[in-house]
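All protein chains but one are shown at their positions in the complex.
Here is chain A:
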Amino acid sequence: MTPVSRRAFIRNTGGASIALWLGVSYDSYGGKTPDASLAKNFTPYILVESNGNITIYNTKPEMGQGTFQSIPALIAEEFEVSLDQVIIKQSNGEKELGNAQRAGGSSSIRNNYTDLRKIGASAREVFITAASTKWGVDVASCYAENGKVIHKQSNRKLAYADLLEEASKLELPKEPKLKDPKDFKILGKRIKRPDVALKTNGKAEFGIDAQVPGMLYASVERCPVIGGTLKSFDAGEALKIPGVEKVVETEKIMGRHHSVGVAVIANSYWTALQARKKLKIEWDTKGFETFNSVDFENRLRELAKEEGIIDKNTGAIETLNLPKENIVDAFYETPMAAHHTLEPMNCIAQVKGDQVEIWTSTQVPSSVTGNGANDLHKQIGFSPDNIKLHAKFIGGGLGRRLYIDFIIEAVNIAKQTDKPVKVIWSREDTTEFGPFRPMTFSQLKGGFSDDGKLVAFEHKVISPSYQESMRTDFDKTKVDKTMVEGIGEQAYEIPNIKTSFVRADFHIPVAAWRSVTSSTISFPHECFIDELAYKAKKDPMDFRMELLSKPSDTKRVLQKLREVSSWDKPLPKNKGRGVAQWEFFAGLCAQAVEVTYNEDRSIKVDKVYAVIDLGEVVSPDNVKNQVEGAIVMALGAAIKPGITFDKGVTMQHNFYDNPLIRINEVPEIEVHILAEGGKVKGVGEPGLPPFAPALANAIFAATGKRIRKMPFDIKSV
């Protein structure tokens, strides 16, 4: 991390009110005295005003993962204020709040756990010092509680708001003393989420809810053949519909994918949607109109024969010369998937001269207002200083809202009218145009020594490339690390391991989907471990534990799972139990799944036990909610149809042909949290990857049938 200094700044906010900003500067700075204006690269997290208001900024967009509570909680705990007494403000990509205003990769807590606590602790120490100076007493005789400093002996009290002048003269200590976890009042406790009440009465404002005076609405017709673009259009009939204001071209950019669609601008969304049906458009489908999933999947199976590019080769797998009977191999397949955020893509944009104002739900406020090479300003030709964002609650991110294609498209529409325009993607638009989670196919090979030890493990991934899709400068001679994600992070002690990657050319935009490639790649990897256990005639849990002789997080997690799932207790004959674990960039979770094999050959998923390893936990109940949700999402991806193409067109359109899990399909879920110190790990994604392999392994245990292809039908096994 860059050097961090902690500074306090005082600023007159007009009238009698003054405000003290406390935060960090990511540049080393030479200033000796606190500045009256906000310094460059200064990121304030706390604002204390003389009227008593205390504001904590949450710079991580809230999309259901709980940062609206957990980020302020880290600061509030050390600052000695309760969450009830602070105003939480969601940041809007403001330059002074830094360039890390983004939520993705389960990173918000794991990257900030200690730093945000230090900010809160520094601020607390400043106010304690300020009070002790004012009272002329020893600093050690004062402590802070509930937004006040208290002098122990005299029981005198001063609120933070009454100490602003004194506090502003102080530097924030660089290495403040953090609280002893046993004194925590917020962290690790059950604290009610402050955004929940807003979400039970319709008051939470999502991007799609934003309203700007004088706003028009737009709906965009895009080339149904993905990769195609506009040739020409006739808007005559559409323009005859009352309420239609204009029909314009608009370009959408996502990574290396560019396309032009036709936008109907009208006085209501409904009118725009009706008029859109009247457009006569000629598309340039560029040869992609013959593309179909069946042929492409056959191509992937062909490509599996290629050597591929080696990502990792430890040991000497080529020289082992194991006898044939000691080798197991298998081929696994997974599907493409849509994100299906329940809030469809949407964005309001207003262009006035060289200024653009945006209201939307995005996981990446910093990419909307930032000055980076791939940020919005580059794509729309505006100065980053002239882009203003209003970031709203997100009705589901799941990775989809890491991309700003829909914002670019909306701005390109707004450039052609002087009014603000709200662009809403229909559910069909949101389903059909991606970007999609790519499929991964896997060729696996395992080898045993003559004394039955697993000595070799090969995993070759055959797939489109995420990096190639989303970047313009991807080097095709290199491994796309995203596509082999997690494989190199498994703790299993196997002396010879080889990982390789075969890239398939693909014209369809592919993207991160909650838990990224781990959402598909854990399935072959952990099912194949089960196949190897079967070959070795060992219990799948025992087999894994034997590969984990050294202490590791994975070992601890599996030990805990063994205990809480009563793994060693036999199940009745028609039932089965499966296990899987997955460690990757986001974190680590292991799951045991219990299923019943019914007379009619259907499978009932009875119960899921999950153990998530966090190191430190901010909000245990929220962690449980996240893991429960990740399991439900993983269940859907395991058993419901994925995304396919024919004649270049997406074959799924809405929830009737691309269904999601409903309440009657959810198994019992029991989540256990390990927070035993060590590396702080993420929450949002790790619950997802272990589920599908644990389920398939349970089905094998119950039925003897090995599943090597996702999705699989559990109505008839």
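Throughout what follows, a contact is a pair of C-beta atoms (placed from the backbone, for glycine too) under 8 Å apart; a residue touches a chain by one contact, two chains touch by 3 or more; residues count from 1.
The rule is short, and it goes like this: contacts and distances are computed from a predicted model.
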Protein name, per the UniProt record, of whichever chain is missing from view ("Branched-chain amino acid ABC transporter permease", "Cation/multidrug efflux pump", "Iron-sulfur cluster assembly scaffold protein IscU" or "(2Fe-2S)-binding protein"): "(2Fe-2S)-binding protein"
Sole residue of A:43, A:168, A:626 or A:650 that reaches the chain not shown, by the stated touch rule: A:626
Contact with the hidden chain (one of A:51, A:85, A:114 or A:211): A:211
Full-complex contact with the absent chain, from A:232, A:268 or A:602: A:268
Contact partner of the left-out chain, one of A:107, A:146, A:552 or A:654: A:654
For chain A, residues in touch with the removed chain: 62-66, 192-193, 195-206, 208-209, 211, 217, 268-271, 340-344, 393-398, 424, 426-428, 621-622, 625-626, 628-633, 654-656, 660-664, 666, 668-669
